[in-house]
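Every protein chain except one is present and positioned as in the full complex.
Order of writing sets the chain letters: A and B. Residues in each chain are counted from 1.
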Amino acid sequence: MQFFQKTIQLPRYGRGFHLITEVVEREFPELRQLKAGLLHVFIQHTSASLAINEDADPTVRQDFESHFNKMVPENAPYYRHNDEGPDDMPAHLKAAILGSSVTIPVTGGRLNMGTWQGIYLCEHRNHVSGRRLVLTAYGSG
Amino acid sequence: MQFFQKTIQLPRYGRGFHLITEVVEREFPELRQLKAGLLHVFIQHTSASLAINEDADPTVRQDFESHFNKMVPENAPYYRHNDEGPDDMPAHLKAAILGSSVTIPVTGGRLNMGTWQGIYLCEHRNHVSGRRLVLTAYGSG
Partner (left out) sequence: MQFFQKTIQLPRYGRGFHLITEVVEREFPELRQLKAGLLHVFIQHTSASLAINEDADPTVRQDFESHFNKMVPENAPYYRHNDEGPDDMPAHLKAAILGSSVTIPVTGGRLNMGTWQGIYLCEHRNHVSGRRLVLTAYGSG
């Protein structure tokens, strides 16, 4: 049984949905030591989130941004928490709906996702610096 | 510490929400070897998802289908990704909202869910063949 853990800082991404599979794989080469295991990716923020979805057509990620803006609108009349601007409370809600972490099987030293799956960073704020992730991987070596 | 991993193919299910607890337990008898552990179930697709919810009354699962169709409608005017038909982009969004995996405690060789909990396969497309799951279980034996 092996266990690896590491914190990384992502580069700054603008508001929207972004593929970060390659960043995670590059920053965490320890994954290659696992014959069968799991990778847990955790984002240490409450206004950005992580998801797994289609990694090919960029219009999918644009449609994610459009749909989440409709489903969780800015300036809803019932928001009380709006000190940090109209994108603040929607960002918290979107983050909870999508979730703060993803867990992915690792097999033969590689992420064992489906052909079209990738890891999304979901950036819900207009202006932020880079986000921090805690990566944890474990399994049989 | 024990670690098991296996890929299974589900039979074909129609669009909607389906209980798959028994399929998972039957296909992964290694679970019974764990005194205390966790089961991770991962779906290798971006237009179907997994959830845990009520396993008794089938109208709950019908209401899930109705509500998700309302909350994530087909033919929204802002969708750009619609090459594969009106059920395509909503399927990606529903999959991200519900999630690609569930993690469940295992205690005394059995899934340690609440009395009314079961594992749902959430099939968001109209026409697909069977979905692939990667099952990973680990813990003290």
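FYI, a contact is a pair of C-beta atoms (placed from the backbone, for glycine too) under 8 Å apart; a residue touches a chain by one contact, two chains touch by 3 or more.
In this text, all values refer to a predicted model and were calculated from it rather than measured experimentally.
*Asks:* Which parts of chain A face the unshown chain closely enough to count as touching?
*Replies:* Interface residues of chain A facing the absent chain: 1, 3, 5, 40, 42-46, 71-72, 76, 78-81, 89, 92-93, 95-97, 99-101, 103, 132, 134, 136, 138.
*Asks:* At which residues does chain B meet the chain that is not included here?
*Replies:* Within chain B, the residues touching the omitted chain are 1, 36-38, 51-54, 57, 59-60, 62-64, 66-67, 70-71, 97-99, 102-105, 107, 112-117, 120, 139-140.
Simple rule for what comes next: only the chains that are shown with their structure count from here on.
*Asks:* Go ahead and note the Å separation of the Cα centroids belonging to chain A and chain B.
*Replies:* A distance of 20 Å separates the two centres.
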